[in-house]
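Let me begin by presenting the structure, written as structure tokens, before commenting on it.
One protein chain is absent from this view; the other protein chains keep their places.
Moving on to chain A:
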């Protein structure tokens, strides 16, 4: 697989997954067939994980609560980081799990319908895992940037219509 071509297609798709192979072909000069093959291979190899839509749910009128949980754990011979992380990650309420450096071990993002729901989920499902020592829950009050996309109105185009 031509690596430079693959990377260019991935960059384009990461920004806009809805572009057709024809349009990507027009942007890159690669043939649509070539692009289809590269995309298929990237999907098969798990380089492309999924095509999703980035939704501003608040604007859509849907109440969604996110919380970032700092989780400290203790390791044993039987249970390492991977084992504990997988256990946490499998809950559908869990949006993201990351092993991080610093004061705590895992950063867990939990998604729920209300503060109460999220708080109880943490108390009942995460804190009760034997290896978990402490949890600190930070509720998200407002989001300003997600997945590299600004959630506030950015600067408008102030250019004049015609300049040399």
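Following the convention adopted for this analysis, a residue touches a chain if its C-beta (ideal position, glycine included) is under 8 Å from a C-beta of that chain, and two chains touch if they have at least 3 such contacts; residues count from 1.
Going forward, contacts and distances are computed from a predicted model.
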Protein that the absent chain corresponds to, by UniProt name, given "Aminotransferase", "Hydrogenase maturation factor", "Pyruvate ferredoxin/flavodoxin oxidoreductase" or "CbaC protein": "Aminotransferase"
Touching residue (missing chain; options A:44, A:78 or A:155): A:155
Hidden partner chain, touching residue among A:12, A:65 or A:94: A:12
Option from A:27, A:75 or A:115 whose C-beta touches the chain left out: A:27
Residues from chain A at the interface with the omitted partner, ascending: 8, 11-12, 16, 23, 25-29, 155, 157, 159-164
